[in-house]
Structure formats: structure tokens, C-alpha cells
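Complex shown without one protein chain; remaining protein chains in place.
Then we have chain A:
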Amino acid sequence: MTGSATTLSAGRAQLPVRRSASRGPVQRWLARNRAPLVAALVFAALFGFVDWITPGALTYFDVAFQASGGTPLALAAMGQTLVVISGGFDLSAGAVISLVNAVLAANMDPAQMQASPLLWTLVGIGTGMAVGAFNGIFVAFLRLQPIVVTLSTMFIVQGLTLLILPQPGGFISPSLGSFYMGDAISGLVPASLVLLGLVALFWLWLKNTGFGVALYAVGSDPATATSTGVRTTLVRFGSYVIAGGFYGLAGTFVSAQTGSGDPLVGNSLLLQMFAAVVIGGTRLGGGKGGLVGTVFGAFVLMSVVNILLALNVSAYFSTIAEGAVLLAAVLVGSLSKDSVLSEQLAGLRGSLKARRAGTHVSQRPKTDRKLAFVDAHGRGRPAGDNVVAPGFFTRNGQTLRYALPAWIGLVLVLIATQVVLGSSLGSWSFWNSLLVLSTFLTILALGQGSVILTGGLDLSVPWTIGLSGILLAGIVQGSDAALLYAVPAVLGLAALIGLFNGLGVVALGLSPIVVTLAANGILQGAALLYSGGTPAGFASPLLRWMMTGHIGGVTPVLLFLAIVIVAGTLLLGRTAFGRRVYAVGNSLDAARLSGIQTGSVIVGVYVVSAICAALVGILLTGFSGQASLGMGDDYLLPSIAVVVVGGALITGGRGHFLGMVGGALLLTALQTLLAGTTLPYAFRAIFFGCVVLAAVLALRDKRN
């Protein structure tokens, strides 16, 4: 399947190349660098707009400050771009920035005001590269999925950071600050721009080395790259190490910029980094893009702050405006004759024309023109066919191989719980709590899992949960009768959210990460506007009873959990929709050529995901008794983690829902075990990361 998809996409990609060959070298260069150029233009336009709307002329100081403000995000996003081009994904980037900041702040000698900037920059870059090498070993040599490796690394690094610097403080020598925040040419060129320029030059050099070429090759098609003699493993490893160096440099720059340490300073840069990568024209999934566009992407994102201020956009609207800017910037960048949007429009025009001419498929006579197949079930085996029907393990070997590790991990964690905390496995209340707590992640796994099976990702989960919970509490106001219309209303709204996400991906051809990230911001704004900042209202008694009551020791929601597990297994395993989800994830083109309406399937999975998130919002409201802002914030990364730990392939097409259920139970059991101990948080984070990493070691991909 994968083979045919490759030839197809290769065949497609050849067309524009041939076309541009007939143009001059300038046009060819423009065509090849469209995305970064558009990002640069968008940034220039935003910058000009801010300058025009802000009273008073922009001084050199303003420009210099603007430049240094965007530099940390730009540097970190450049590293991320490198990993993305190679076909990877790095969730540990933000945590590494915090780590480097903490290492520098905790180790610089307060008595030494003239510490060498070069030396400490090397320390920063070295620290980042060390973490990158850790990621690289697991991703490249042990062939684990980048998303789960780097997620584990993120937890481990966050724990280490807190051990090095438990709270904001420490000392950063002023010499580092004046080196990076000062002027390269006084009053003309700030040091930050020189730094970005040097890094960009490094990239332009790297891109043309053998490693650079191999990077794109590995990202486009690892199998082909390997067979043409590229050392895929080393290239992947290298991309994580170099990316780590970029995060290290970003962390050093943040240290210089802030003049002290904060163990949380980089963590929130993570999602913005991906936005910068995509605005800069790099394709998530690998093989296309570059680091220069990313720099402009980062500056576009940072100048949104200035625009919101200049227009005095109300606080509640700021995330909405931000989401809109993100969507617009990416959409503008993707507009061209070959873009999905224009293809869709052309398709629409074509079908309208055909309808008018009366030649549309739906207008043709509806005679069944299928070939007559012999009913396979009715056909007897020819005599002499001695092949034994394959057994259960043969038929499901592949599924079991990927779904079982999570369950085995669960058993080990449960045994550890019994040993460490005692008296748990024998008591029903332990199982009851474990299952109730895992309900949220199990339901999210169905939604996020369906999306991931098609090769997408849903980042709008947190505020779909938040908005749904707040709406539900606001409508029911503690009345059971109101549930009758409140629940359908909330689920209906969720379906619309899913439709928005799905259409953004299918009709506009935007990356799922961009669409759902923007949707998340818009939903946050909607929740704030609806609640006025203070959510009111209660879950009704029935809903509360469902989450916290007991029938003979069993919390009623467990019945619902059972229904979700059965329904999810059937939906993904036994329905036509489920089969199509896997087909789309394995190869979009092959699925389309097999007659699947891939667009509707993709829209469908986002609707499923949004509805699942809304259900979690409703159940969480019942669990807590009321809804609160930000109640979904802690569920985004775990929702992805359980799916991948459960054996799904992040690029789609592989994974079984029951494996994901195992993943949800494993993570919940692990958290329960850790909550029962009095270990400091830092150690718990490290332990959590290590266990997740160990659990997925069994999920190693086979060598090609």
C-alpha cells in the first residue's frame, strides 16, 4: 500500500517541477521559496501596520527590542523545523529551554560579573545537544515514535530542571546579557539579528551538505532514502542533536534576555513553535520546508501581541484574534494554483458545469454496473486445498504486537502499586477509582485515536472540553430535567466544532495542527465571553450521581465506560467508517482511488473527536460538580500519549482501540501509584517519563 502511495505522490510532484523548468531561474527560485517569502511578506505587512497605527515613529531601540523579543521563539522553532523536515516531532523543545536556563542560572558564579558569553553559550548548546542525543538514540537507533519519546523526555527534563532550580532565581552574569542584548553595530544592528543571521547562514550551509540533502530525503520517504544508500539512522539522530543545539542556544538567549532563571520559562513556547514552523512553510510530516521561513513565522506570531495592543482588542477576544491571524497567515501562504483550496474550488466549478450539462455522475442512469462477483462465502474449497485456516494469533498477530505492551505495562504498574502501597489490588474501591479516573482518557482516546488513525491530530481538545463543560453547567443550572436538552445542545455544538476542524483540514487543505490550534484559541475566547470570566451553574444531581455515586460500590459511569469501549471497538473495527479511517491513514491516495470519499471520512473523525471531548467536558462537570475555565488544559498531551502508548502509529493507519484503552488505564494507574507516594514532584515527573518510555520500548518498529 505504502509503495503505491509513494509512486502516486511522486508522480504528482513531478508536474509542477516540469512546469517550472520552462520558466526562468528567477521564477523558479520564487516558486521554490514561495512559502518563506509569503511569511516574510506577511511579517512585513504586520510590522508596517503596527508602525502605521502606533503613534510616534519607531526608533532603533524599538526595532532592536522587537528583534530580541522574537529571537528565542525563532531559534527554538528553527530547531523544531529541522526535526520536522526529517519527518519527526519534538515535544521536549520547550522543556529543554527551561533546562538550559536553569543550568546556566544555577551554575554561574554570582561573584563573577564578567563570565565568558562564549563559554556559557557552549554550555547551553551542549546541554541541549545532550538531550537531543537522548531523543535521537530512542527515535533513530531504537526506532520508537518521536512523539512518545519526546513526550517522555519532556517529563524527564522538566523534573531535572526542578531539581536543578526548584524555583525562579539564580544568577545570570550581566556579561551574557550585554553580549546578546547589545548592539553588533552601535545604533544600527542589534546583536540578536546578527545571531539569527549567523544561524541562518549555518542552515544554508548545512542544507547543501550531504547531511542536508539526506535530511530532506529521509523526511520525504525513508524507505527510498535507505535504499539509495542514505544512512537514515544517523541522519535522524543528527537532526535531533542539532535541533537540541538550537533549543540550547534559545535557552541561552532567554537567560541573557531575562537575566535570571525560571524553571518554567520555556514550557509554554511549545505550541507556538509548531505554529511558527507551519507559518514558515514547512510541511508537518517531513521532506519540505526550511529554517528561514520559520524565522519569519516566529516574528509573525510575536507581532500579534503588538497588533492586539495597538487595536486595543479586548482581553476576551485576544485568543480569538490570535487564532484568526494564525489561520489567515497559513491560508495566505498556501494560496496558489496548486493549493487544495483552489483544487476544491475547481472541482466545485467542474461539478456545477457537469450538472448544468447533465453529465454529472448523479444524473446518469442508475443502473448497477458492478461486476458479478462469486459469493466468497458460498464458494467451497477446491479439493486438495490443505492449507489450514490461520489461527487467532496469526490473524491478529500484528494488532496484538502493538496493543499488548500497554496492557503488560499496566499489569507491571499494578503489581508495583501492590508492592509499594499494599492492599490495593484486593480492594474493589481501588479498581473503581482507577476505572472512573480512566474514563476521561478512554473517551478522549476514541476521539483523538480516530483522528490520529487518519494521520491527523486534534489540538482543540482542551477548550472543547472547557467550553462544553461551562455551557452544560450554564444551561442545566442544577436541574436534571434540563439535561434532556442541554446534553444534545452541547453535543450538537461539539459536532459543529468538529465540522469546522474537519472542513479546515479538507476544504482549505490546512495542516490539522494549525486548524485545531486556531480552533482551540477561538473556543477559549468563546468560553470566556459566554461565562464573563466566571463560569456559573452546577451539574445536576443525576450527573453528579453518575460520576460520584455508587450502586453497590460501583460508580454508575462505569456502565457508560463499558458502552464506550464496546462502541469504540465496533466503530473502528467493524464498521465501514472504521475501515475507511484505516484506509485513509494508510494512504490517502490509495483510499481515494478505491472509491472512498476521503473528505467525509476526515471530517467525520474530527466530529467524533469533538463529540468525545464534549462528553469528557460533561462528565468532568459532573465529577467536579461545576465547570471551570481551563478544566481541559491537562488533557491535551495525555490524550495523544494514551493513543500512541496504546500502539497507534502517529502518522496514521495502525492501532487498535483496545490498545488505546490499555494506554489510558496504564497512564491512570501510573499516576495513581505516584499520587500514593510522597516523592517530590520532580522525581515523579522523571519516573513518569521513564515508565512511559519503557512501556513503548516494545513498540519498536521493525527494521525496514
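Here, a residue touches a chain if its C-beta (ideal position, glycine included) is under 8 Å from a C-beta of that chain, and two chains touch if they have at least 3 such contacts; residues count from 1.
Going forward, contacts and distances are computed from a predicted model.
The UniProt record for the undisplayed chain lists the protein name "ABC transporter substrate-binding protein", from the options "ABC transporter substrate-binding protein", "Acyl-CoA dehydrogenase", "AttH domain-containing protein" or "Cytochrome c oxidase subunit 1".
The residue touching the chain not shown here, chosen from A:339, A:433 or A:651, is A:433.
Touch with the chain that is not drawn comes from one residue among A:29, A:141, A:205 or A:681, which is A:681.
Which of A:48, A:350, A:397 or A:630 touches the hidden chain is settled by the complete complex: it is A:630. Residue A:544 is the one among A:236, A:544 or A:580 that touches the chain not shown. Where chain A meets the chain that is not shown, the touching residues are 54-56, 58, 62, 65-66, 69-70, 72-73, 161-162, 166-169, 177, 181, 254, 257-265, 268-269, 272, 302, 305-306, 308-319, 417, 421, 423-424, 429-430, 433-434, 436-437, 466, 471, 474-475, 478, 489, 524, 528-530, 532-538, 541, 544, 548-549, 620, 623-626, 628-631, 633-634, 671-673, 675-676, 678-682.
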